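Complex shown without one protein chain; remaining protein chains in place.
Up next, chain A:
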Amino acid sequence: MSVNLSKGQGVSLQKADGGSLSAVRMGLGWKSAPRRGLFRSRTKEIDLDASAVLYADGQPIDDVWFNHLVSNDGSVRHTGDNLVGGAGTGGDDETILVDLERVPVHIDQIVFTVNSFSGQTFAEVSNAFCRLIDDTTGQELARYTLDGGGPYTAQIMAKVHRVGAGWQMTALGLPSNGRTIQDLYPVIATVL
């Protein structure tokens, strides 16, 4: 049951019983490039990367990406870099787990992004998607289809931010360009 959010739409991460979400997971999946010639090593692999940035009051405090897999406080964990993609049948190839109960008190926003490290634009990648999942129930909260997403190499996908005692998710879906998360900071600053 997937909710396709339009840009800027907010979803409160409240469960039906009123309790707020305790853990969310960002999943990113794409189909690996078709094998080229006799030698697998000549295939122009597609390397997409999922990242998350933790903000306090508009300032980046910590980031989680393939070179820094766990935030210093341990609340956000990247399960590891995938350099080539998967079968393209809907499984996640990269995952970031967020334990919202352990996020430090001063962090008020967490932004999720996707970059194309190997430089292909989303127009050249097939079956690419990213999604946010309630990790306790497995329910999909938001999904973006990236392929056919135009001549962009990055997307700022969504942010999860504090509202009162709980958390709310806002879909951003903002296309951008950049090789790694560092290239995206100026763009992210516009949507905080």
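Here, contacts are C-beta pairs under 8 Å (C-beta built on N, C-alpha and C of every residue); 3 or more make two chains touch, one makes a residue touch a chain; residues count from 1.
Following the convention adopted for this analysis, contacts and distances are computed from a predicted model.
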item: Omitted chain, identified by the protein name its UniProt record gives, among "Ion-translocating oxidoreductase complex subunit C", "Cytochrome b", "Mg-protoporphyrin IX chelatase" or "Export associated protein"; value: "Export associated protein"
item: Candidate in contact with the missing chain, chosen from A:I61, A:L83, A:V163 or A:V191; value: A:I61
item: Touching residues (missing chain, whole complex) on chain A; value: 56-57, 59, 61-62, 70, 72-75, 102, 104-106
